[in-house]
Each structure stands twice: as structure tokens, then as C-alpha cells.
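A single protein chain has been omitted; all remaining protein chains appear in their positions.
Coming up: subunit A.
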Amino acid sequence: MFTYYIQLGLRSLKRNPALTALMVMAIGFGVSASMITYSVFRAVSGNPIPEKSSQLFVPEIDSWGPGLNEKGEPPGALNYVDAMALMRAHQSKRMTLIYQIGLSTLPRDADSVPVASNGYAVTGDFFTMFDVPFLYGSGWSTADDDARAADVVLSREFNQRMFGGANSVGQKITLSGHDYRIVGVTKRWNPSPRFYDAWGGSGFGDPPDFYLLLNRALDLHTDNVGRNSCRGAITYNGWDQYLQSNCIWLMPWVELDTTSEVARYRNFLESYSADQQRAGRFGWAPNVRLPDVMTWLDVQHIVPPESRISLIVAMSFFIICLVNTIGLLLAKFMRRAGEIGVRRALGATRHEIYAQYLVEAAAVGLTGGLLGLLLTAIGMSGVGLLFEPEIAQLAHMDLSLIGLTLVVAIFATVAAAFYPAWRAAQVQPAWQLKSN
């Protein structure tokens, strides 16, 4: 029966090629606009670390106080003093501090000019907390952190550029005039959005080149090239005074496995702030936050407004296309009232008429979906028009998007056909036959 319906459907589609083409185009354009914008939205709003996103938290401490903080909210990073105090307190299972650095390095051949390389200064827990996958070697230990060792982990891409992809663990690399020992090479790892640097960076971009041992970077007075924010009059002069200033630039992350650990850590932050108040460092009551990964990304507005607006407009466009399709299907089905009357008189039940027209609509949906796939593929190349290259490169066709395009097109068209098909099934056979 089903194949018979499909045959009937195809034959009917061929009967009004203009009307059919119009419906197919409406579905195709509507679904492809939605899919193109959705592919970007999916990339920028996704969970970058699904298996651990509810165990990783950002401890925020209001070190600026009322009047200078961000409308009552604590600032999004820590100053050096608070960051080091949290590190020393060891109140969480794991903790890391992160800041962004830019160094230069000389490639191996002597004639070449220096190249820029970007990375992060991190502590040893960074690699275990964020499940960084390793190609060679591993991260470093907390003991290495304490020993302030000159350790570095390279990314696969940087290792490829510098060592031709060979196992470079144990070798030396010179970055901006200082030697470091390579202890590990990561596999390709570039969580998107880059949640751990969402305050400092745009959240997207090429993977970092290296991860440097934080204490070593600090010992060498390696400048932070990421975001830095200070309040009040700037009074520091030189590196040491800068570390004691109210400037925030160190990004803290802690790993807490259970809700009781989270509650305990929150208490710790409160009591730390209360201690600072008692000591006279803070002239205000404790004001702390402890957001997890997804809350943090939300607070940091990591999804560009263009992505939301274009998705909303594209979906509204799709809805208009569907309203259009309902109207056209209605016209198409009711034009065949006579034929329906004959079929009903010959014994077809309402149910069968209903099924037949839904199948016909599904055929329109499938064709529209295929056109939509083509348009989506073309439109993908236009994503760069709207978004930064770092974001545009995230949008791509994959199997799930292809599947989604077809499924959405078919389901939406069938849903649009519910009312027209119902009207078709309501046709009174006697009335139609009489007027014939």
C-alpha cells in the first residue's frame, strides 16, 4: 500500500510541476537557512567538555568591591595574590591557574626568521582536569610545579612545525630566549568554545602551540598577553608591584566531584573572603561565585549575538515557508476533490486517504530536503561573510547535519500537511460524484 501511495504521490507531484517546484523550493530554502545558521550556533553553543562540564568550576572572588566591580558581580578572573592563596589552600581535588602568553621561537634551519607562538602558562593539574590527550609523554606533576621546573608541553601542530612530528619528549626548545624541556606532546585538542580561556579570549581559534609551567613563566616575568583588567588609579611600577596590584589576569579552575564538595568549596571561598575583610584587604562583605562550565560560558556571553539573531531569523523564515507550504498543499489536495470522491466511493477509507496525502507530502519534504542539502552546502561557504574566521571554520557539513536536514525537512512538511490532508479526507464522496 505504501509503495502505491508513493507512486500516486509522485504522479500527482508531476501533474502540477510549478506548484510542486514552489513547495520544494520553499522547503529547501527554509531548511537550508535554518541549517546553515544552526551549524554555527551548534558550534558556538556546544558543551566543550561534556563528560566533565559539571565537575569543573571557576572560583570567583570579588576583589574590587562595590562601585568598582561589575554591577555587583565579582570580576571574571583573579589577581595574583588571591590566585596564589587559593592554590596554597589545596581545598579542591585539583586546581589550575591559566594565563595566556606569546613567545617567539627560531625554527631549526639557521636561515629562517623567528616565528610567533602562542600558548598558556598552566599548572600540572590542567592536563588531568581537562582530560588533555597525549601523543607522546605526559603533563607534569604538582611536584614539578613546586620545583618550578622549566617544563613545557607542545601541541601536536607545534611539534609538527618544530620537530617534523617526531617524538620530541626529552628534547630542549628555546622560546623567547629561554630553554625548556619538552615533557609531552598533546594529540589534537582544541575544545570549542575554549571554555578555560572564555574570559580572556574570544573562545575560538587555532589550538595553542604550547603549555608552559606556570611558576617558571612567573619566575621569568613572562608577560600576560591575554586580557588584563585593573581598577582605580594604576600605582604599580614594575613586575613585583604589578603582582601585588588589584589587576585581574589569572584564570582559576577547580575540579569538584560531588555537590557536598561544591558546597564545601563555596564555604571556603566565603571564609577566605571574610578573612580578607578582617585583615583589612577587602572593605566589603564576601561576594563569591562558583559557576560550572556551561554556566560560565553563558555568563561570558560566548555565543556571538549574530549567531542567535541569524538563527532566529532563519527559523522564522522556515516557519513562513511552512505556512506557505500548508496553503499550497491545501490548494493542491483540494484541486483533486473529484478524484478523492471516486476513491472514497470505491471503498478507500478516510484513513487511507489521509495516509496517502501524508506520504505525498513526505515526498515533497524529501525533495525539499535534498534541495536544502545542496543549498546548505553552498551556503556554508558564505558563513565567513558573517562570522570571524575562527568561528566560520567551525561550521561544517557532517553526517549529523545531513541527517538533520532531511529529517527536519520531511517532518516539517508532513506536519504542514496534517490539515490539508485532513481536509482531503473529509471530502464527501456523494457530493463530489454528484457534481461530476
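Keep in mind that, in the parts below, a residue touches a chain if its C-beta (ideal position, glycine included) is under 8 Å from a C-beta of that chain, and two chains touch if they have at least 3 such contacts; residues count from 1.
Rule of thumb we're sticking to: contacts and distances are computed from a predicted model.
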{"item": "Chain excluded from display, named as in UniProt, from \"ATP-binding cassette domain-containing protein\", \"Peptide ABC transporter permease\", \"Succinate dehydrogenase / fumarate reductase cytochrome b subunit\" or \"MoxR family ATPase\"", "value": "\"Peptide ABC transporter permease\""}
{"item": "Hidden partner chain, touching residue among A:G72, A:P305 or A:G347", "value": "A:P305"}
{"item": "Among A:A143, A:A233 or A:L399, the residue in touch with the chain that has been omitted", "value": "A:A233"}
{"item": "Which of A:L135, A:V225 or A:V342 contacts the chain that the document leaves out", "value": "A:V225"}
{"item": "Subunit A residues that touch the omitted chain in the full complex", "value": "18-19, 22, 25-26, 29, 33, 67-68, 102, 104, 106, 113-116, 176-178, 220, 223, 225, 231-239, 241-242, 304-306, 308-310, 313-314, 316-317, 319-321, 323-324, 326-328, 330-332, 334-335, 385-388, 419, 423, 435-436"}
